[in-house]
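The chains shown are only part of the set, and none of them has been moved.
Chain lettering (A and B) follows the sequence in which the chains are written, and residue indices restart at 1 in each chain.
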Amino acid sequence: MQSLINLWNDTGIAHIESGQAIMMLVAFGMLYLAIKKGFEPLLLLPIAVGTLMVNIPGAGMGWSAAEAAIRSGDAAVLAQFRDLLGLAPDASMQAMLDAYHHATAGLYKKALTLGASLGFESGMLYTFYSVTIASGVAPLLIFMGVGAMTDFGPLLANPKTLLLGAAAQFGIFGTVFGAVLLTDAGLMDFTLQQAAAVGIIGGADGPTSIFIASKLAPELLGAIAVAAYSYMALVPLIQPPIMKALTTDAERKIKMVQLREVSKAEKIIFPLAILVLVALLLPSAAPLLGMFCFGNLMKESGVVERLSDTAQNALINTVTIFLGLSVGYKMSSDAFLNGSTLAIIVLGLIAFCVGTAAGVLMAKLMNAVTKDPINPLIGSAGVSAVPMAARVSNKVGLEANPQNFLLMHAMGPNVAGVIGSAVAAGVMISFFG
Amino acid sequence: MAETSLVSQGLELMIFGMGVVFVFLTMLVFVTGFMSTLINKIAPEVKPALAPAAPAAPSAGVDPQLLKVLSAAVKEHRARQK
């Protein structure tokens, strides 16, 4: 009879909490956006499924061996954990979970070892998260694949546009400062690390956001990743009003000089030049930019096509599947359903807007200073969100002048924005390292 | 006090951050420009006189070249379906 009770206790209905139900609705919302609206489905669909899974009551797919042990409720097990965590003998299960989640690295690992040695197993999503995100490997491999898909040609033809990619990073740092000010004013409640992790959304670059969030504020990773990918999908809605508000019709009609052709040698040496600059100036950006340049070098060298092909296909696809599910691990109701998420959604949007504006204004400044005309509309592409932002520049440009194709011109700042936000990420790692 | 410190730290991060980003990308502008100039000076790419990469297929009928390509495509397709 006991097993019948076990079985009932094992059903989800017996245990579902409102938070979990809400998170399931959030997951369905993401699925709707991914499938029906085409919002970055490659990430949002796995994230949504991961969110569904982690919120199945009692399934424990997001539990570590330690959490599974504590939640088992077994008196002997609990006693050992109370000892390890230094809690009073009457500490509640929730108190133990809290102590475990906020333990130092050493204690956290001891708890994991204890749980495993008592025969408990970590859930699938926890395992995926540990291997892909906590280790930092998955974002790096995605960066490698993206590097192998990136063409630096337009950027090399007009290297000045790197500055547009620099300016747009003000979306990141301005937002960090804004979050700090709002916290100071008592309107939000972020540490500096958290503010930095939120600001990186303005980099409009998914893997960079996940990489930084996993290092500086893993407790916010779910919301940050979802916000980053959602806003990247919303670039065609977010950017045009800002672009139009900051430019005159005449500016939007500016025709740019045709881009020169770029030689193979330049394309091969460019990623190496970035690597050398990283080595000399900002070693903390070495993992992200190193893998990015490695991917690009594999592509441009032309001598390792089979590796480049795998990096762009089987490997990046595999990593994307696991990365998405793993982000889902951070979408538990207690991590997501709180004020921070709301603040992240607001600040993330602000970051995108500020970045867009900074890019456009920088382009206007450069247009005023340099010889060759620069259409300010390509400035917005500096936020990255490759290639969506460049397409937006092109589209808004065509509205002003149906003969003016800005796509190629905008691809320069667009890929510059990827470099720019990786540099910004390096600064953060170095700042908090 | 703690809050002031948070604000000042945030300001510092913003200034340093944008500073490093601009320094890095500005140096990259110069390095890139220098590199391109150098490359195009010492090893200008010789443009092939736009020779047709592959001679155009004869205008009518299914030529042998075509058949080869097709059989390759078929083979690949089958290999995939297994």
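Basically, a residue touches a chain if its C-beta (ideal position, glycine included) is under 8 Å from a C-beta of that chain, and two chains touch if they have at least 3 such contacts.
Note that this is a predicted model, so its numbers are computed, not measured.
A.B. asks: When only one copy of each protein chain is drawn, what copy numbers apply to the whole complex in this file?
C.D. replies: A x3, B x3
Here is the rule we use: only the chains that are shown with their structure count from here on.
A.B. asks: Distance between chain A and chain B based on Cα centroids, please, to the nearest Å.
C.D. replies: Here chain A and chain B have centroids separated by 23 Å.
A.B. asks: Quick check: in the complex, which residue numbers of chain A touch chain B?
C.D. replies: 155-156, 159-160, 162-163, 165-166, 169-170, 172-174, 176-177, 179-181, 183-184, 191-192, 195-196, 262-266, 269-270, 273-274, 277, 281-282, 416, 419-420, 423-424, 426-428, 431
A.B. asks: Which residues of chain B touch chain A in the complex?
C.D. replies: 3-4, 6-7, 9-11, 13-14, 16-18, 20-29, 31-33, 35-36, 39-40, 43-45
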